[in-house]
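All protein chains of the complex are present and in place, except for one that has been dropped.
Order of writing sets the labels: A and B. Residues in every chain begin at 1.
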Amino acid sequence: MLKVKQNLQSPFIPHWAIIRSITNLSEDNTLFELQIEDGDFSECKPGQFVQLWLPGVGESPISVCSAKVGETIELCIRRVGRVTNALFLLNEGERVGLRGPFGTGFPLEKYKGKNLCLIAGGLGIAPIRSLLQHVLLNREDYGKLILIYGLRHSAQLLFRHELKHVLRRRDIEVFISAEEIRGPDLPPMSMQLGRVTDMLSLAPVDESYEIAICGPPVMYKYVVQGLKAKGVKENSIWLSLERHMKCGMGKCGHCFVGGRFTCMQGPVFNLTELRFLPEAIECEGTESC
Amino acid sequence: MLSDLKRIPTIAVYGLTGCAGELLVILENLDKLLPFVKLRSFPFAQSHNEITPVDIALIEGSVSQPHDLEKLKEIRARSRWLVAVGNCAVWGCVQAEGCKRFSLTEMVSSVYGNDSKIAAMESKPLADHVKVDVKLSGCPINASQFLAVVASLLKDNLPYITHKPLCLECKLKENPCVLIEKNLPCLGPVTAAGCGALCPSMGAACYGCWGPCETPQMDAMATVLLEKGFQFDEVLGRLTTFGAPHDLFKRMSEFKTAEN
Partner (left out) sequence: MQHYYSFEKSSIGRFFDLINKIGRVWAPVRVSEASFSFKPVSNHEQVAFEALRTILPPKKLFFSPEETLFRFDENSIHEVSPPSEREVLFGVHPCDLAGLNVMDTIYSAHPQDSHYMKRRSKTLIIGLSCLPDKYCFCESMGTDTPKKGYDLFLTDIGSHYFVQAQTPEGLELIDSCRELFSPADEDQRNRFKQFWIYRSQCFTNKFESDNVPAIVDMEWDNKLWDELGQRCLSCGNCTPVCPTCYCFDIVDISSLDGKSGERKREWDSCQIVSFAKVAGDFNFRPGPVDRLKFWYRHKLHGFDDPYGFPTCVGCGRCTVSCPSGIDDIVGVVLQLQGKRMKEQGAEATKGDSSSC
């Protein structure tokens, strides 16, 4: 008979958290600050994710969005599905559930002492923000720093006030682009017309850089091509994969790619690893960046 | 949120062209709803009905006559959430695709006589005429799914309704497969689950009364049935009877042309 340890707890039970603040970042994106009531999320690392639970509605996997998680956790959420739509109806003071953190996160130790280029497409800025914060907080541990952030439309720019501060710093080069720039609410910063790949060709990225990428699935193939053209080595390229995730614990199978559970062995993978996983980044899609 | 307004949410239940099967299911479960909602209108079940704005309108039946359409548009105009309940409202059922092989005027005259005043129109599901917020298929609907839909809408959330194939539900009940073991023309692979695999559990073939599952593989289904010796017209008739829309069969029509 299989042995089971005493008082084994169900890993499906969420911890409670209370919505402390809600900050609109763009039409469809909002930053939720959650006060953690029970459970310990202080081990959260950039690139990891949590499962956000709305009682009676369901769970949704959300990237951790800030470098430090203490009594509160920040989640940048796009209203795109059933669960997130329901979340947008909630007010400050209302209760949600959290499980996690899950996944591996970005390889902070491997990045140490190296030049870094962070590449975000659209909502991919959420996990990239946590990594950026971490690097800026420990700036002396890292070499040169580049941020590339691409959008479909200028109005979708997230964290614009934070980015203003980042733009003023002398220890980071920032390239922001949108495929469409218009409207009275033009962001007060240098934004260029184009795609992430156009910014990449402008950026002084070379083989000395370690790369962190997060964005819509179709972006990856082109960004990887661009990086390789600049001489970046495959084992320096780290990508965060988006997948359907139900459990976060390598059981439910929804995130399975090739031979791996994205939720456990990812969501951040090295490109050398991904090349051995069929269907990991080569896929059809309608989104562009 | 509805519940925050400190008033009881309102619902109304209507029937267009249908068999009233869903209305019966709703009636049977009304006692569970009434502690949480105020019933403004339910002509099938009560005689005093109000024409007022409602939070949730539940509509059974397809649009088959001009007065169905008028009624539907009028209800839509005063409802926050419009829910199509049952196959007729969601897919159009037998009176839609199932009747397409006959001419409308011939049908009317043969059923109601030549000088009939019945103004029949081509039968269509609700979404072909107005915006439908939630589609809950069934023939009749599943009571627990229905209650879950209302529970979600009362919190202003869209309900989670899966459209997985019936086969999955049937396998979970561990029924012997009637398509394989008995060579019955079972439509489980392309039909939406939710009924609890009633027919296959009794050893009968699923005839698709809940309408298609999400992205049904109609060509593969037709291939399987044709290989079992069923005739093409029989197969197409079976697949379309419960309102599976015509564009699901584009490749099959080509298939038939090639066959001839």
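In the analysis below, contacts are C-beta pairs under 8 Å (C-beta built on N, C-alpha and C of every residue); 3 or more make two chains touch, one makes a residue touch a chain.
The structure displayed is predicted, hence computed values, not measured ones.
Asker: Identify the visible chains that the left-out chain touches across the whole complex.
Answerer: By the stated touch criterion, the chain not on view contacts A, B.
Asker: In the full complex, which of B:K32, B:R101 or B:H246 touches the chain missing from this view?
Answerer: Considering all chains, including the one not shown, the answer is B:K32.
Asker: Pick out which of B:A12, B:I59, B:V134 or B:L154 touches the chain that's been left out of the picture.
Answerer: B:L154
Asker: When the complex is taken as a whole, what residues of subunit B touch the one chain not shown?
Answerer: 3, 32-33, 35-36, 147-148, 150-152, 154-155, 160, 162-165, 167-168, 171-172, 174-177, 179-181, 188-190, 214-217, 219-221, 223-224, 227
Asker: Contact with the hidden chain only, please: which subunit A residues?
Answerer: Against the missing chain, subunit A presents residues 1-5, 8-14, 54-60, 80-81, 83-84, 95, 97, 216-217, 242-244, 246-247, 249-254, 256-260, 265, 276-279, 283-287.
Quick note on the criterion: only the chains that are shown with their structure count from here on.
Asker: Taking each chain's centre as the mean position of its Cα atoms, how many Å separate subunit A from subunit B?
Answerer: Roughly 41 Å separates the two chain centres.
Asker: Quick check on the complex: what are the subunit A residues that touch subunit B?
Answerer: Going through subunit A, the ones touching subunit B are 56-58, 82, 85-86, 89.
Asker: Using the touch definition from the top, list the residues of subunit B that touch subunit A in their complex.
Answerer: Residues of subunit B touching subunit A: 1, 151-152, 155-158, 160.
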